[in-house]
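First, the structure itself, so that you have it in front of you.
Note that one protein chain of the assembly has been removed; the remaining protein chains are unaltered in position.
Here is chain A:
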Amino acid sequence: MSGALRPRRREIHPRPYDPAYKTSVTRAPALPLLSMESTPSEETGPRFGHSLIGPRDADLIHNFTGNPAIGERIRVHGRVLDEAGRPVPETLLEVWQANAGGRYRHVKDGYTAPLDPNFGGCGRCLTDGEGRYEFMTVKPGAYPWPNGPNDWRPAHIHVSVFGHAFGQRLITQMYFEGDPLIARCPIAQTVRDRAQLDRLVAPLDMGESRGMDYLAYKFDIVLRGRRRSVFEGEM
């Protein structure tokens, strides 16, 4: 087993209780978290192998029916690193999103934009030995949601990452460069530190785009790191 996880810097994360995001008011703990050094339960975690991943899992354009989904074709790529800047290899990344019209394939989503019969909305991949990942999809549409009288989510892709320790578990959202709805979104704005919110916004990456085929966006992810072990062999 490796060393303890670095303590989570709670100040860079969204405030759990944020009245502008109304649902958080009844779901955020009121009492302080119990903080202490990580234990084996947080320092170990599930590992998933390549046998889990099917050949089309990372291709959201085709992985639902085999026929292509409608929308702006994009490639999303990046690296998963830890706080020491080391790549996190062979870790599972899962994504989900609305279709190009802003509609989710979910019983609870009643937005008037239509479902795309060829878009499921989920995908997954493992990072490679250098922590790199990529997937192909269509750019999701913005969608309205019941919060304020007229709140809209900016275009976004939900991203879930495991890392190698259960205490590294992270779910976040990737936004797109230049979207005017980011500054108006109560969920994006739960991240109070502007520099940290900017890190959730993927830049257009023309160098990784392909003419007559797709645009690319780059989204790097940093997971909690481990403290360097002081006493070798203690555990």
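What we mean here is this: a contact is a pair of C-beta atoms (placed from the backbone, for glycine too) under 8 Å apart; a residue touches a chain by one contact, two chains touch by 3 or more; residues count from 1.
To be clear about the criterion, contacts and distances are computed from a predicted model.
Missing chain, UniProt protein name, picked from "3-isopropylmalate dehydratase small subunit", "Septum site-determining protein MinD", "Simple sugar transport system permease protein" or "Protocatechuate 3,4-dioxygenase alpha subunit": "Protocatechuate 3,4-dioxygenase alpha subunit".
When the missing chain is restored to the complex, the residue among A:S35, A:T112 or A:N150 that touches it is A:S35.
Take chain A: the residues that touch the chain left off the picture are 1, 4-5, 7-10, 12-16, 18, 21, 23-31, 33-42, 44-48, 52, 54, 57, 63-65, 81-85, 94-96, 104-109, 120-124, 158, 160, 166-167, 169-173, 187-188, 190-191, 193, 196-197, 199-200, 221-225, 234-235.
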